[in-house]
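As you look at this complex, bear in mind that one protein chain is not there, while each of the others sits in place.
Letters A and B mark the chains in the order given here, with residues in each chain numbered from 1 onward.
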Amino acid sequence: MVGIVGYGAYVPIYRIKSSTIANQWGGDPVSIEKGLMLIEKTVPGPDEDTITIAIAAAKNALKRARIAPQKIGAVYIGSESHPYAVKPSGTVLIDALGIGPDVHVADFEFACKAGSEAMFVAYSHVKSGEMEYAMGIGADTSQGAPSDALEYSASAGGSAFIFGRENVVAEVLYTHSYTTDTADFWRREYQMYPRHGGRFTGEPAYFKHILGCGRALLEKSGLKPDDFKYAVFHMPNGRFPLKAGKELGFKQEQMNEGWIVNIMGNTYSGSSITGLTAILDVAKPGDKIFMVSFGSGAGSDGFVFQVTEKILEVQNLAPKTREMLNTPQKVYLDYGKYVAYRKKIHFNEY
Amino acid sequence: MREVAIIGVGMTKFGELWEQSIRDMFAEAGLKAMENAKVEKIDALYVGAMSSGLYAYQEHLGSLMVDYLGQIGVPAVRVESACASGGQAVRMGYLDVASGMHEIVLVGGVEKMWDVDDGTFVLATAADQEYEVYNGVTFPGLYAMMARAYMERYGLTREELAQVPIKNHKHAVNNPNAQYPFEIDLKQVLNSSMVADPLRLLDCSPITDGAACLILCPLDRVKEFTDKFVKIIGVGAASGPIALHDHKDLTRIEAVNLAAERAYKMAGVGPDDIDFVEVHDCFSIAEILVAEELGFFEYGTAGKAIAEGQATYGGKIVINPSGGLKAKGHPVGATGVAQLVEAYYQLTFQAGKRQVPNARLGMTQNMGGSGGSCVVHILEGM
Partner (left out) sequence: MANSQRYTREIPHRYRLEAQKFTSGFVSLPHRYCDPISGKKEYEKITLSGTGKILSYTIIHVSSDQFKLLTPYAVAIIETDEGARVTAMITDTKFDDLKIGARVEFVFRKIMEEGPSGIINYGYKAKVIS
């Protein structure tokens, strides 16, 4: 049996409400909340970045996995906001956690599915017998251009998954990936903000790949939507994942637990996979989970998980995702503080 | 070891000296001191400066200063001990003369602080770079943490703490070399901008340019030069940990206590014999902590005592008749030497309107960082 032996998530304590952003740009807060189904999103603190978020998530994963960090043979961090253009995020993480130096490290990138692909590769190393344990992480502090639609959703957070063969809490039953060259959303080098194709990001990009991957995964597994307790999809806004899920044949109740975008925003490489952690926090032995990510460019990674009895031993060993999202410690920012934290304004250089 | 006297002093005005460079200021002070002592040749030179490299991009001050004083050839070296650089330079000069190695030694201190924009960064080099400053603490921040610990333990109030700079400014009114020779009141202190809670701008000594010099001479030769001289009867120095967090008790500066003990022992006197003391009030709280370490007040009581007037004329002892670092100014490397310049003026009755009556024994206390080093001198008027 190969699967997840430890999982963990992390979101910062800062938030900004969609209505705050709407009021800044003269948008209508009510229709934003109804249309995009977003209430508030997470914002990274001035001393946080993808690396510190990945490390916090990985620490939680290690708490649940209960293995010596040295046993991990590979670490992959997927993000579209790696702090350096050239110098890996993964190397800081392994030194912070005491993993290695006999370890393989690589940073991954593929818009919002960089996390799920890191998981896929980590899982594959363990499945092939190459390694005892491997970790895949997705984390982001994504940027939305001021007054652009993406500003309502681009948020910060991440999740980490350690794969292994012993004490598996969620077995990987099937995987499938579906990829084409579709430039629905991109960012050129030296540009600060990404650009996107408006409605082109819908049908021809998001839905084509989620449905393409989802259908193939269902066929491969021989399972039907009703066989699953939970389903989670990439969440660029509140509406898309629910629509995609319904088209694949899933019901609202199956998608509720993983649907955290309305209070988290879109953490890009951390999106569907953090939804997965919210599910794992409450899942029961025997539950099947269906997850399909999406990354612009474009592609989807799909996973079918089956939860084992071991899940009950680990759920309480680290902070739970919805607890972090709803923490009484959260701090709401006004728009000025938000752009200062996100460095969207020019500061003097020293 | 033979006895050592100060036979002359010289200092620049302390303040924002835009027209003068680091070498200009030291030359002015040094030449003034030599003239005051009536010497034309010196045998050695010690110059104290905390950070001439970061402030003025200039190291090798020993060579630079003998050059600009017209004394090329004599042995010369820069002494560094953060804010105690000046006091330590005096101590080195003292040892040089006391040992019999040299006769007429010039010791001085200088700092050119207004040539840089980020002074906070340079001052922080007195602290632990890797484990204090790296984590965001500033020099005022260190003393602020000592202040908070002291205030919580002993119940010192914010208003009482403010009495230290108020008193020092009052003293500085009569000091022609002071940077801020004017009074301030409680409202001004409490309304000044916050630097590191609870320390506000008027709790902190200023950024200052300046230089101060002394001429040291063996006691048995002073008559060749002057009849206005002062004897150094006690010298004590000590070190403490580099980081404030390694002080066992955050309200204690052990190095000051140790240095004072050593100086008192050498001089054969105690706190009750001292008529005035120039202390290192880099921040208001520092004067309170130091006054206790020097033995003038019981631990936990100096704050209230100073607020009640025990540290000014007519009180138990006059602390900082010059105005202290706060009102006279604090050109870091020069401060330790300037304290002895003040002691010299007081003990030779040349202190004008700020003269401490019947001054016979004076003390100076100079320290570096958050108590990483301390030098205490005890002087006797003749």
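Keep in mind that, in the parts below, a contact is a pair of C-beta atoms (placed from the backbone, for glycine too) under 8 Å apart; a residue touches a chain by one contact, two chains touch by 3 or more.
What you are looking at is a predicted structure, and each value in this text was computed from that prediction instead of being measured.
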item	value
Options B:P181, B:P241, B:P271 or B:G295, residue touching the unrepresented chain	B:P241
Identified contact with the non-displayed chain, of A:I55, A:M119 or A:L242	A:I55
Chain not shown: contacting residue from B:E3, B:E35, B:D118 or B:E308	B:D118
Contact with the hidden chain (one of B:T138, B:N174 or B:T301)	B:T138
Full-complex contact with the absent chain, from B:L250, B:L325 or B:V375	B:L250
Chain B residues that touch the omitted chain in the full complex	118, 120-121, 124, 128, 130-138, 140-141, 144-146, 148-149, 152, 193-199, 241, 243-246, 250
Contacts of chain A with the absent chain, listed as residue ranges	13, 45-49, 51-52, 55-56, 83-84, 87, 92, 95-98, 329, 340, 347, 349-350
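Heads up, the rule we're going with is that only the chains that are shown with their structure count from here on.
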item	value
Chain A and chain B, separation of their C-alpha mean positions in angstrom	59
